[in-house]
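All protein chains but one are shown at their positions in the complex.
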Amino acid sequence: MPEIGLNHFLIVSALLFSAGIGVVISRKNAIAVLCGVELILNAAALNFVAFNRYSTPDARLDGQIFTIFIIILAAAEAAVALAILLNLFQQTNTVDVDEADTMKE
Amino acid sequence: MDINMSTVMFFAFALLAVFPAFMVLFAKDIVRVAFWLLASLSGVAGLYIIMGADFLGLTQVLVYIGGILVLILFGIMMTSKDPLLKRARHVERSVVTGIVTGALVFAALAAVILGIGFESGKGRADGGATTTALGEALLTDYILPFEVVSVLLLFVLCGAAHVARRRKEGAHA
Partner (left out) sequence: MPDTIKIALLIVVLPLAAWVLGFAHAAFRRRLPACQDWISTVAVGGSMALSLWLFFTKVLPGGGMAAPEVWSCRWFAIGSGANAFILNFDVMVDNLTILMNCVVTIVAFLVHVYSRSYMHDEDRYPRFFLHLSLFTFSMLGLLVTSNLMMLFIFWELVGVCSYFLIGFFFLKKSAGDASKKAFVVNRIGDAFFMAGIFMIGGILSKQWPGEGVLSFQRIWESIALLGQGTGPWIGHETEVALAGVFIFMGCVTKSAQFPLHVWLPDAMEGPTPVSALIHAATMVAAGVYMVARMFPLMAGKGYTSGEFFDSPALWVIAITGGITALMSGTIALVQSDLKKGLAYSTCSQLGYMVMALGVGSMGAGLFHLFTHAFFKACLFLGSGSVIHAVHSQEMKDMGGLKKKMPLTYATFLVSCLAIAGTPLFSGFLSKEAVLGQAAAFGAHHQGVLGWIPFALAAATAFLTAFYMFRLLFLTFHGKPGNQHKFDHAHESPFAMSMPLVVLAILAVIAGGIALPGGLDLGTGHWFQDRVNDKVLVQQAMPESAAFKDMQAHMVHLHEPAHGANAAIASFHEHAHHVHAPVMYMSLAAVIIGIGGAWLLFVRRRHIDLVGGIPPLARYREVLRNLYYVDWFYCQRVVPTGKDIADLAKAFDKHVVDAIVNAVARGGAHVAWFAGRVDAIVVDGAVNGSGASMMALGRFCRGFVNGRIQDYVKYTVWGLGLLLIWAVLAH
């Protein structure tokens, strides 16, 4: 078995991404969809960290900085998404994304 | 076979990240989904630490597990009529679609990754703790994005609070 390298992390990242995509597409519950989005973001963030670890010359931390921003954005996204979700729930009494297919009530 | 500690750790954390991620896909109960997500994010945090991104790993745990997941759990509690006792009312969308799509995406990504064949360069292998460096970088090179993100967070919180507010009876958006 070769030494653990960049590709290993990338494959893991790809798996997480695939799982996230699958969740986003197949779940009906909006919160579950949100979870899928988190998975996708994590996959992306993992890629950044991995490339920063294995491909960045010198000792720069640009990838990690990006990851920090991703985490921040993820938090913001989660907050806004849940706020919207609550609103949706107030309006339709459900969190089924299929129910939320009208632009306006 | 040269089995070192880092390899074991990688596979352990990789498994911890990937398996729950798929359970997120397959689990029926939304609460379980949240907790499988917790596990998966934890695995990712471990992977960060393996890669020497100690600050990020901790941040992952704090923000995701301590913040976002709690947020998600609150969302579940506020939207599910009986989240603990009953399963999701609705039959889930075809999981097969999700699996097929995921497989397709994975095949594409794997094809790209393996097709390109990224070199595992030296990188910053043993950079030590990164907190200092990150803090300097954030306050020097990345000061502007940092500030923008701060303002963004502020707006997001305000906006979220506004959107999620309970409306008056009969009033419409």
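A and B label the chains in the order they appear, each numbered from 1.
Definition applied: contacts are C-beta pairs under 8 Å (C-beta built on N, C-alpha and C of every residue); 3 or more make two chains touch, one makes a residue touch a chain.
Every value quoted in this text rests on a predicted model; they were computed, and no experiment measured them.
Contacts of the undrawn chain with the visible chains, over the full complex, involve A, B. The omitted chain makes contact with just one of the residues B:16, B:69 or B:109: B:109. For the options A:10, A:25 or A:86, the residue in contact with the chain missing from this view is A:25. Looking at chain A, the residues touching the absent chain are 21, 24-27, 33, 97-98, 101-102. For chain B, the residues touching the absent chain in the complete assembly are 93, 97, 101, 104-105, 107-109, 111-112, 115.
Here is the rule we use: only the chains that are shown with their structure count from here on.
Inter-chain spacing, taken between the CA centroids of chain A and chain B, is 6 Å. Those residues of chain B that touch chain A in the complex are listed here as 1-3, 6-7, 10, 14, 17-18, 21-22, 24-25, 30, 33-34, 37, 40-41, 44, 47-48, 51-53, 55-56, 59-60, 63-64, 67-68, 71-72, 74-76, 78-80, 88, 90-95, 97-99, 101-103, 105-106, 109-110, 113-114, 117-125, 127, 130, 133-134, 137-138, 142, 145, 149, 152-153, 156-157, 159-164, 166-167, 172-173.
Chain A meets chain B in the complex at residues 1, 3-12, 14-23, 25-32, 34-36, 38-39, 42, 45-46, 49-50, 52-62, 64-65, 67-69, 71-76, 78-80, 82-87, 89-90, 95-96, 104-105.
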